[in-house]
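The complex appears here minus one protein chain, its other protein chains still in place.
Order as written gives the chain letters A and B; numbering starts at 1 within each chain.
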Amino acid sequence: MNPLPWLVALPLIGALVVFLLPVRWRASGSLALLVPVGFVSIRPLASILSQGTQSHAPGGWIAPLGIGLQADGFAAGMVILTALVIVPCSIHAARSLRGKPAEEGFWPLLWFMWAALNSIWLSADLFNLYVGIELLGLAAVGLVALAGSVQSLAAAMRYLLAALLGSLVYLIGVALIYAALGSLALADLKAYGSGQPTILIASVLMTFGLLLKTALFPLHGWLPPAHGSALTPVSALLSALVIKASLCMLIRLWMSLGPEAMPVVLAWTLGLMGAGAVFWGGWMALRQTRLKRLVAYSTVAQIGLLFLFFPLVTGTPATAAALAWDGTVLMLVSHAFAKAAMFLAAGNLVFAIGSEQIADLNGVCRFRPFSLLSFGVAGISLTGLPPSGGFIAKWLLMQSALASGQWIWLPVLLGGGLLSAAYVIRVLGNAMVEGPVRDRFEAPSLPLELSALALGCVSLVLGFAARAPLAWLRAGGPFAGGG
Amino acid sequence: MSTAALYAWAGVALSMLGLFGFIVHRHLIRRLLAYNIMGSGCFLLLVGLSQDGRGVDPVPQALVLTGIVVTVASTALALVIFRRWFRVSGESVLPEEV
Partner (left out) sequence: MDAQALLPLSVVSTSLVAAAGIFLLREHRHRLRTNFNLAAALIKLALVVGMALGVLAGNTYEFRFPLVEGISFVLRADALGLMFTVLSSVLWLFTTIYAIGYLEKSPNRSRFFGFFSLCVASTVGLALAGNLITFFLFYELLTLSTYPLVAHRGTAKALHAGNVYLAYTLSGGMVLLLGIAVLHGLAGEVDFAAGSGLRVLDPALDPMLTIVFVLLIAGLGVKAALLPLHGWLPIAMVAPAPVSALLHAVAVVKAGAFGIVRVVYDVYGTELAWRLEVLEPLGWLAAATILYGSIRALAQNDLKRRLAFSTVSQVSYIILGLTLLSPIGMAGGLVHLLHQGLMKITLFFCAGNYAETLGVHHIDHLDGIGRRMPATSTAFTIGAFGMIGVPPLAGFVTKWYLGIGALADGKGWVLAVLIVSAMLNAAYFLPVLHRIWFRSQSAPWPAEQYQQHRDTHPWLLLPTLVTAVFCIVAGVFAAVPFSPLHWVEIVVLPGYLP
């Protein structure tokens, strides 16, 4: 049995099943369903490693009319990443949302989101990707709105408008490409490259739409309110996975056109926007007074680092490009774990102190050290300090920048790290304050603490165990040759 | 100019009009309408462009059908969120900056 269609179908079935369950069973039902879906998520990688890229055409319809699913190492890796992040977030949600009104909508939307994510990782044509990203946007907006507060509704609305605009611009690009090529399959793009002006215009439009959805500076305005005001597990999922989906589409689009297809000007624009994101996001994070808002701005900054990929693979030596691929993919993966961990930990801290304000953290280090530990562990990886996946990723990107002679990115990588250290330390320092503070704090239950800590630890372990995952993620991709 | 090209240009014009409205207006219902106009423009473009000189092509029809479903769903969601936002805040526009 080919697992690819099931990766999309099972979460959809999950959404339906959970929706039909009474509200009080939705959490336990979802947790039970995690097991089979998690199991199926591992399958594609195993087959790719033994047999190469997997593909599937549902119903026997092949392109252009059919919907093609395809899994190379990168797609399979993302499928596993999704499962690995969703499982702890679900455990957290099962506990933190228990008995709250948001529980009713959270579980169906979570499964819906998972289906959309998997369909984005696995889609082999541009229109399918459009449907995927649109569904993902709807699920994500619904999840943000679940918090029900005035801020979260405004944030959800703002997010929805940005997402809708982004997907329509993307759709115009799809229309142009279909008109020019008569096909939307990613595999067919390579033959044409971006030599034709139509394809170039289309790609630029699609890029713009996806940038809006990825919230790259200066198009990031919707992200901090949405990620900062959503429920804790939702923020974790959005920052860890959802924004990565549009980024992966962007990478897929340009890598399908060929590594040389992107105009150097565009690549450098993206890189410079990324650099702007690193500094602006870091600076804004440093200035926040609310904990989750700080973490949300840190996401804005970290997205910027991922966009250094484009200048580093465009018109650079093959070794530099391969290093950039490895570095970006590892950055993406470790950021997913670390940011999910940090949001969950931030949620636990907010729960413990009963306030959103960073200044109210005083005394937490003494009375709730465990919650703070997860935050610190995630902070190490985000800052890119060793030993963590973030550090290795930063090292690879630095090596790529050196090998391609693009020294300009070195200060971005290093300065961005220092800025993130500064805002992480601001939180830790506030938590370490002793003195005339209260000694009564709420106690987050063990599942809440452990889910955050487990995610953080994975991002640290990636610092030592990145070699094999990187090899898997390269399989069948544009840099399968090695690095 | 062939009929198909006419459709395509009309699509471009509609999209631009929609985009303009989407950016200029602050009232959320107006923005939502602008989004729908822009969406229709896109679909027209998608169907019109690819029919040019190649006869009837079933693929864009299928795509547009899907696209319409997606747009309807998005609009519905937007309306729900707008209603809740209106109920809790009494505003029909989003606050300027947070």
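In this text, a contact is a pair of C-beta atoms (placed from the backbone, for glycine too) under 8 Å apart; a residue touches a chain by one contact, two chains touch by 3 or more.
What you are looking at is a predicted structure, and each value in this text was computed from that prediction instead of being measured.
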Among the chains in view, which touch the chain not shown? A
Touch with the omitted chain, as defined above, among A:P5, A:G276, A:P386 or A:P447: A:P386
Touch with the omitted chain, as defined above, among A:I425, A:A443 or A:A480: A:I425
Cross-chain touch to the chain not pictured, restricted to A:L396, A:V427, A:A452 or A:A475, is A:L396
Touch residues of chain A, complete complex, unshown partner: 326, 330, 365-366, 369, 373, 380, 385-387, 391-392, 395-396, 398-399, 402-403, 410, 414-415, 417-418, 421, 425, 428-429, 432-435, 463-464, 466-467, 470, 482-483
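The criterion applied here is as follows: only the chains that are shown with their structure count from here on.
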Which residues of chain B touch chain A once you look at their complex with the stated criterion? 8, 11, 15, 19, 22, 28, 31, 35, 38-39, 42, 45-46, 49-50, 52, 54, 57-60, 62-63, 66-67, 70, 73-74, 77-78, 81-82, 84-85, 88-89, 94-95, 97-98
The residues of chain A that touch chain B in their complex are 64-65, 127, 130-131, 134-135, 137-138, 141-142, 145, 148-151, 153-158, 160-161, 164-165, 168, 171-172, 174-176, 178-179, 182, 184, 221, 224-225
